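Single-structure report; data block below.
A single protein chain has been omitted from the complex, and every remaining protein chain is retained in its original position.
The first chain written gets the first letter, and so on, giving A and B; residue counts start at 1 in each chain.
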Amino acid sequence: MRRDDLIQHTSAPPLLEIRDLSLDFGTPRGRVRALRNVSLDVPAAQVVGIVGESGSGKSTLAYTVMGLLSENADVTSGSILFEGKDLLKIPARARRSLLGDRLSMVFQDPMTALNPVRTIENQMIDIQHHGQGSRSEKRARAVDMLHRVGIPDPKNRLGAYPHQFSGGMRQRVCIAMALLVKPALLVADEPTTALDATLEVQIIHLLKDLQTEIGCSILFVSHHLGAVAELCDRVAVMYAGEVVEQGAVRDIFHNPAHPYTRALLECDPGRIKKSTRTLPTIPGEVPSLLGSTKGCIFRTRCPQAFNRCVQEDPVEYRIGVDQVARCHLLGDERLVPA
Amino acid sequence: MVRVEIIRPEPNDAVATGTFLRQLRKNRLGVLGALLVVLVFVSAFFAPLIITHDPIKIMVGPRLAPPSLDFLLGTDQLGRDTFSRVIMGGRIPLLVAFASLGSALAVGVVLGLIAGFGPRWLDNLLLLVFDTIRSFPGIIFALAIIALVGPSLASIIFVIAMTSVPIYARVLRTQAQGLLSSEYIAAERSMGAGTARILGVHVLPNVIGPLLILVSMDVPAVIAWEAGLSFLGMGVRPPTPDWGAVLNDGYSYINQTPWLVIGSGIPIVLATLGFTFLGEALRDIFDPKLRKDL
Partner (left out) sequence: MTALLRVEDLRVRFRTMGPLKALATGTKAPFIDAVCGVSFEIRKGETLALVGESGSGKSTIARTIIGLQRAVSGSICFDGQEIEELSGTERKPYLRRMAMMFQDPVGSLSPRLTVRSLLTEPFRIHGIKRRDAGGEAERLLRLVGLPADFARRYPHQLSGGQARRIGIARALALNPDLIIADEPTAGLDVSVQGEVLNLLARLQDELGMAILIITHNLNVVRHMTDRMAIMYLGRFIEVGSTERIFDQPRHPYTEALLAANPEPDPDAVLNRIELKGEVPSLLRRPSGCEFHTRCRYAQDLCSRVFPEPSTNPNDAEHNFRCHFPLKGEIVSGLMLSHPVSVGTERS
């Protein structure tokens, strides 16, 4: 595993390369700096997880990659290189031809992600509009894909409408549609949040199996640490619009370097083995992102904050081979800035 | 009434500036609308103080005279002062608009709440009644009623209220039904709140906003209706001054002077625009979901 990561880093360029991305939302009350200096790589054939709480900007990042942002969003700096092309610079037409072909997405709510008045068959054939082949070939591919995501009796179910499927089945249909075009990158925005716990397990296993089978990369956005630990190869932890720490999944979960990552891991109820009357929490609130921010964004809630945290933005410090974190505490040690 | 949000744009702020300009433009229209509405109201309310001549007194000046210092908008075919007639003539359209829409709103709210929160059969019955009323073409319905009860202010108010009630009731019913299943209504009921309290305190304030916007946008239509019916001779009787009646007179003498049409047309246009702008601004500010653009 570790060796694979190393090879990935030294040889081929990553499939998706987000560099110094900053994004603002214009609101009546001012500019909300929703993403600040986000850098993230998605290597080919790997699953990269983005974890964070609400307001951390994880979904905004996914939507930026897909180009699905609302009108008031404004990318102020940075680039998103996908297969060598900057998604923020290429013309809209070229970008559209990438979507639903090399790039596809699974949304949070399977209840609203499908068109309610068209059959699954029509929607699954339409999504292959980039591909060649006759309608019947496309239909056969759709049946095959439905079978692979575990829809029983796919031939007959193809003519059904979305409302005739249950929530879990609908999310399977969404995944089938997203993978039908054999994308290089699948962006999954909280695909299990709207589902029950026992279905979440199924969907995670399904994504893992299909990913190894098809060989695509997945950008998996979730607030559920357990799901990320289970599915992902690499993890980026986001807080208030910044990636505070990223690295290989084992490093992050076994050896978290950033105080926020540590606090977040401590809070997860799955971690608490003993019966206790008081659960760990992160005191304080996510700071407002209105206007400019100076210093470490986590300092108001950080138990280890000191003077430098107020004055200076922390840079990325490299810990070990494949783990970076933005925290001044790491700078005092022998570590070198990345 | 109109809340104008002043947003200070930041430098180098292309997107936010765009939103800001758009909002400002929209709200400018709203401010203009509010000013026009206030103007119309003030002139109608203080009409007796503003007028220069008795609006129904015949032969205060020459017939069909062009505007002069004495007769600001000229005189009509009976030598009455057009300016005074137009100023006084604003009272009736406004009265009609507020009486008819006010009563329609009151009845519509009650019926809408009954339909939305009452038993299923009552809901169905009320919907049937609403649809029956709405299925008549408006103008034919109005002519039929006026033919039955005779032309008068009361019948105009009645007709307009009649045709507006189903629309308001339906809007309110749909909104109320959406709220019925919301969690905070369940929370109130779980605390033991009675139906009256739930409807009055928790439902009505949340549904009345869109309805008031709808009403404010209906005002110009009603002014036009009233003017139209008076123009057809179905409204107020002469010699009562009224925008529609003056317009009708002007229409008859358009070959001799344009001033009657201009004098009565401009206030109708201004009032209509004023209420429309105001209504749209209210809609944009209080209920972004109803916005047609965006």
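Everything below uses one rule, namely that a residue touches a chain if its C-beta (ideal position, glycine included) is under 8 Å from a C-beta of that chain, and two chains touch if they have at least 3 such contacts.
Since the structure is predicted, the reported quantities are computational estimates derived from the model, not experimental observations.
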- From the listed residues A:V48, A:V149 or A:M169, report the one that touches the chain absent from this view. A:M169
- Message: With the missing chain put back, one of B:R63, B:R134 or B:H202 would touch it. Which one?
- Response: B:H202
- Task: Out of A:R96, A:R118, A:H163 or A:R271, point to the residue that touches the absent chain in the complete complex.
- Result: A:R271
- May I ask which residue of A:G226, A:P287 or A:G331 touches the chain that does not appear here? A:G226
- Note on the structure: Residues on chain A facing the left-out chain by the touch rule are 53-54, 166-169, 196-202, 204-205, 223, 225-226, 228-230, 249-250, 253-254, 263-265, 267-272, 275-283, 285
- Item | Residues of chain B in contact with the chain not shown | 182-184, 186-194, 197, 201-202, 205-206
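What we mean here is this: only the chains that are shown with their structure count from here on.
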- Mean-CA-position distance for chain B and chain A (Å): 51
